[in-house]
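Missing here is one protein chain; the remaining ones are kept as they sit in the complex.
Coming up: chain A.
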Amino acid sequence: MKKEGIVKLISAEGFEFVIDKKAAMVSQTIRNMLTSPGSFAETELGEVTFPEISTTILEKICKYFYWSMQYASGKETEFHIEPELTLELMMAANYLHT
């Protein structure tokens, strides 16, 4: 059941984050995944599993996606990062090419 314009990001613990496709595309990796010519499982189902990313991090990442789109359209707010999340967040960002 894949709705148009929506993707599901699943964390290591199994939490499902439903966000717009547009937001998800901020990540290059996810973008490639979803636009790849091959028929990977992800594109079929419209959901991506990240077994190595924890829920908190994934949640922060989703927030980042939306903040990034906001920033691009002119609203220049701050994106606050809790220091304890920093390292994991950076690694996930590297992985996701964000």
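The rule we apply is simple: a contact is a pair of C-beta atoms (placed from the backbone, for glycine too) under 8 Å apart; a residue touches a chain by one contact, two chains touch by 3 or more; residues count from 1.
We adopt the following convention: contacts and distances are computed from a predicted model.
Q: What name does the UniProt record list for the absent chain among "Guanine nucleotide-binding protein subunit gamma", "GPI transamidase subunit PIG-U", "Cullin family profile domain-containing protein" or "Phospholipid-transporting ATPase"?
A: From the choices "Guanine nucleotide-binding protein subunit gamma", "GPI transamidase subunit PIG-U", "Cullin family profile domain-containing protein" or "Phospholipid-transporting ATPase", the unshown chain carries the UniProt name "Cullin family profile domain-containing protein".
Q: Among A:6, A:33, A:69 or A:93, choose the residue that contacts the chain missing from this document, as touch is defined above.
A: A:33
Q: What residue numbers in chain A mark contact with the hidden partner chain?
A: Where chain A meets the chain not shown: residues 28-29, 32-33, 36-44, 48-52, 83-84, 87-88, 95, 97.
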